[in-house]
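Have a look at the structure below, then the notes.
Here the complex is missing one protein chain, while the rest keep their positions.
Now for chain A:
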């Protein structure tokens, strides 16, 4: 091997110019080596799979050896598909309802939770319990719980005169079941986040409000709510992304039915991709889905953090 030209070593260059930056440490690009493992990891776990999806989305695949480039054809057909549009609106509606219920309810639970004493641990355990249950188990629990014949919840509701609750036949009942399940499963997350923020408020603030004679509502609005802004931003983002991508629970409980009443975007996507094995449309669908979540999250984040200024 021969050295063709002297490699410029930044360390040497820096050392040769001592008067420009006398205290400067020798510079080189070795820090990039430290980033390399992450780059490799992300490439293998995220970038390559994503590019595979991109690859699918622009081809019509009959068999692994027989594929045709179709350009943006799948994107066009997916965005025009009434089934996809219906699922999109349904998912959007679901996320909106989830946020409208879980955020205020979670904050209310956090405010009502005890601030000190042994009841703190007890309350934390009770509130956190739903979070510890695997998602498909949550689905199974509710699938049975909400049944009119053998489920306690469904049976209890049917005892009310004039009510005929059956989530496998009635689309409103199915919607309510999935919504209540999500509220039951994820409100604790909002409550715990809010509780952590509320706990960080020093006791004198509450005493000062008490001395002023402020009402409980005024205390909440003037002292507690301003402290919650940061965690609520995170809670809203998390709950939006999660509910917008909800899959396991409705899949287990209703399978997207009855009809397509609880067929959310993810349920429909898995039907197209895994059920019908239409990889082209499924790829285009996935990318659009991914983009929507990104954009909505970005908008949420920008609006929420800017209003704090």
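Here is the rule we go by: a residue touches a chain if its C-beta (ideal position, glycine included) is under 8 Å from a C-beta of that chain, and two chains touch if they have at least 3 such contacts; residues count from 1.
The rule we apply is simple: contacts and distances are computed from a predicted model.
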"ABC transporter ATP-binding protein", "Chemotaxis protein CheA", "Serine-protein kinase RsbW" or "Alkaline shock response membrane anchor protein AmaP" - which is the UniProt name of the missing chain: "ABC transporter ATP-binding protein"
From A:61, A:133 or A:223, residue that would touch the chain that is not displayed: A:223
Chain not shown: contacting residue from A:184, A:205, A:247 or A:300: A:205
Omitted-chain contact residue, chosen from A:92, A:157 or A:214: A:214
Touching residues on chain A - with respect to the absent chain: 202, 204-205, 207-208, 210-214, 221-223, 225-227
